[in-house]
Structure formats: C-alpha cells, structure tokens
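With one protein chain held back, the other chains of the complex are shown just where they sit.
Chain naming follows the written order as A and B, and within any one chain the residues start at number 1.
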Amino acid sequence: MKFSLLPKEYLFFDLFDQMAERATGAARCFKDFSIAGTFDHAAIEKMHHMEESCDEVTHEIIDRLNRTFITPFDREDIYSLAHEFDSVVDLIQAITNRMLLYKLDNAKNDDLIRFAELIERSVEHLASAVRGLRDLKQSAKISASCIEVNRLENLGDNLRDEVLSKLFDNASDPMHVIKWKDIYMEAETVLDKCEDVANIAASILIKQG
Amino acid sequence: MKFSLLPKEYLFFDLFDQMAERATGAARCFKDFSIAGTFDHAAIEKMHHMEESCDEVTHEIIDRLNRTFITPFDREDIYSLAHEFDSVVDLIQAITNRMLLYKLDNAKNDDLIRFAELIERSVEHLASAVRGLRDLKQSAKISASCIEVNRLENLGDNLRDEVLSKLFDNASDPMHVIKWKDIYMEAETVLDKCEDVANIAASILIKQG
Partner (left out) sequence: MKFSLLPKEYLFFDLFDQMAERATGAARCFKDFSIAGTFDHAAIEKMHHMEESCDEVTHEIIDRLNRTFITPFDREDIYSLAHEFDSVVDLIQAITNRMLLYKLDNAKNDDLIRFAELIERSVEHLASAVRGLRDLKQSAKISASCIEVNRLENLGDNLRDEVLSKLFDNASDPMHVIKWKDIYMEAETVLDKCEDVANIAASILIKQG
C-alpha cells in the first residue's frame, strides 16, 4: 500500500478535489432550485455553467493522464473515476433541463425536494470519498463514505417507489404521469450513478489494499 | 491456466455457490408469484428477505476480498461478478415491488409468466457458469452456459417486442400501457443484466485462458 507520491501525482488529487467541489456545488444548486420550485432559463443557464466547469476538470484529468507516466492508481481507474463523477453532474443538469422542457418550471414539488436532498448528500459523500483517496491510510473513512452512498441509493429506490405509487394513485392526466415518472426515474438514476462512482472508489481501495 | 488452490481460495468458490443458490431461489420465487398472479405484501416481504440474503453473501465476498491476499482471479473480477450477480436479484425484487405499487398485484398475466420463465432459466445457467469457475478445466461447459444466457437474452428481446406490440394494439387506457410497458421493459432488463454477468464470467475465462 506504500508508494511514494511524486509532485506530479499530487496534481491528480488536486484535480479530484476540484471535481469534488464543483460536483457538490451542482448538487447543492439543484436542491436550491427544487426548494424554490424554479427551473427557469436563468436556472438552466447557471446549471449549464456548473456542468461545463466539471467538464473542464474532467478534460484536464484526462489530458494529464495522457502526458503523465506515473499515476497514483491504475490509469484506467483514474479515467473511469473522472468520467463517471462527471456523469453525475451531467445527469443533474439533464433533469434541470427536463423540468423546463416539460414546462414544470414553476412546479414546487416536495417529492422532488426529497430527491434533491438525497442527491446532495450522496454527492457530498462521494466528494469525501474522492478527496480521501489522497491518503489511503484513511481507507476506513473512504469505505464508510462509499457505504453511505450505497445506503442513500437504497433510500432513493424506496423514495422512487413511494412517489410512483402516489403518482399513479392520484393520476387523472396521463401526460402528467409521463412527465413526472420520467423526472423521478431520472432523479433516482443520479443516485445509481453516484453508487457507480462509489464502487469505482471502493475498487481502487481493493486493488491497493 | 494452472494455479494452486489454497484453502482460502476455496472460500470464494463456496461463497459464489451460495450466491448462485440464492439467486436461483429468487428467480424461482418470482416465477411462482407470476404463475399465481399474486404480488401482495407477503410476496414482497418474501422477496425482500431473499434479496437481503444475496446482499449478505455479496458483502461477505467483498469483505473477504479486502482481507485476502491471494485470490483465484483478479480481485476486480471477483468484485464485479459478485456485484452484478447481486444486481440481478435487485432487479427481480424491483419488479416485484413495482407490481404491487402499480396495483397489478392480482393481475395474472401470461406474458409476465413467460418473462419469469426466461429469467429463471437464465439465472439457472448463470448459477451453473459461476459454480463452474471452481474448475476452469471445464471451461467448455462454462462457455456453453454463458452462450445460453446470451441466447435467452435474445429471446427476451423478441418477447418484449411481441408483448409491447400486443399492448399497444389493444390499448385503450394509457395508464395501463404506461404500467405494463414499464414492467415488461424491467423484466427484459433482468435478462440484460444476466448477460452482463455471463460476460464477466466469460471474460474471466478469456483472461485465464
């Protein structure tokens, strides 16, 4: 488990820290939109910028992978971790867009807020796990974060089932059902993707362990 | 292809045997529910216990991975195999839940039975492939099981197309269509996931081959 950390290797950890921070920002922003019930063009624009700033970090990581010989973990794990973490933010942005294009842009919805809160917590734990990779001696802490992301994904499954049940019970307008079913399913998919990232982090631990 | 099997390595095979047995049990149970047309709270409860018992084996495998130095295959393959096999059962449980929450809990449906039969056969072949990994000299047999899982997935695609076609042809109530389309698609996804597991098993063979 011991390996020397060359200065260049620190760079990857710095970039992952940036990724963690920006992804957390996007998740927080999505929760704020949900609480305000506002998914207008200004919200879309703001989320778009956040997503682009995550893309930049991802490209920086991949670019550096191509130019660096020694990496702190397997090259392909760094690649997957960056790529999948970025996908989490892509998915959050996609829901934000979907809310506007379904003209649900003024729909304050308590169930969406509950999803947004789960997503925020999950991304925060991911961020913590990814930051922790800098110091693998803290593997217990990283593992705990990964387990928590998995737990939140289970909560997300339950929440999705609960809200779908309610949606279908109260349904009179099929278009309403189609739209909200889509939004809830996508929201749950964000939590699935978070779990994928946590699993990559966990498998890095296993390989190094 | 030769490697000595230390006692500790046997443990992984024992755990995979347990996984195979429990997953097969869940698939059989789902078929029974489908044939009886009963997806009530008792059924949900029973499936929940089966899913939890698969989770336990998965955690045991991952836990052991973290504490074992020598593993019969690449650590990450053991991890993926356990994780994805467990996902098959998660998906079977998810459909079971969905049937209840869509209030289709008393809907005996011949097309669902056909899916349930495909799923049972696919999981049985997966179980056989996973059990076979204990003795890689039997690689032809493992390959045959993996090919069969792939074939069943193709049958599942055809079945999904057939039942969707029927569903849309006879549709008058959009809510009915939304619900059953969802169930059928999920049922086909179980077969996709079985194929993923078979592909992991096949790739272990390729690496060792």
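In this section, a residue touches a chain if its C-beta (ideal position, glycine included) is under 8 Å from a C-beta of that chain, and two chains touch if they have at least 3 such contacts.
Values in this document were obtained by computation on a predicted structure and should not be read as measured data.
*Asks:* Of the listed residues A:11, A:35 or A:94, which contacts the missing chain in the full complex?
*Replies:* Considering the complete complex, A:94 is the one touching the chain left out.
*Asks:* So which bits of chain A touch the chain we can't see?
*Replies:* Output for chain A: 62, 65-66, 75-76, 79, 83, 94, 97-98, 101-103, 174-175, 178-179.
*Asks:* So which bits of chain B touch the chain we can't see?
*Replies:* 157, 161, 164-165, 168-169, 171, 174, 177-178, 181, 199, 202-203, 205-207, 209
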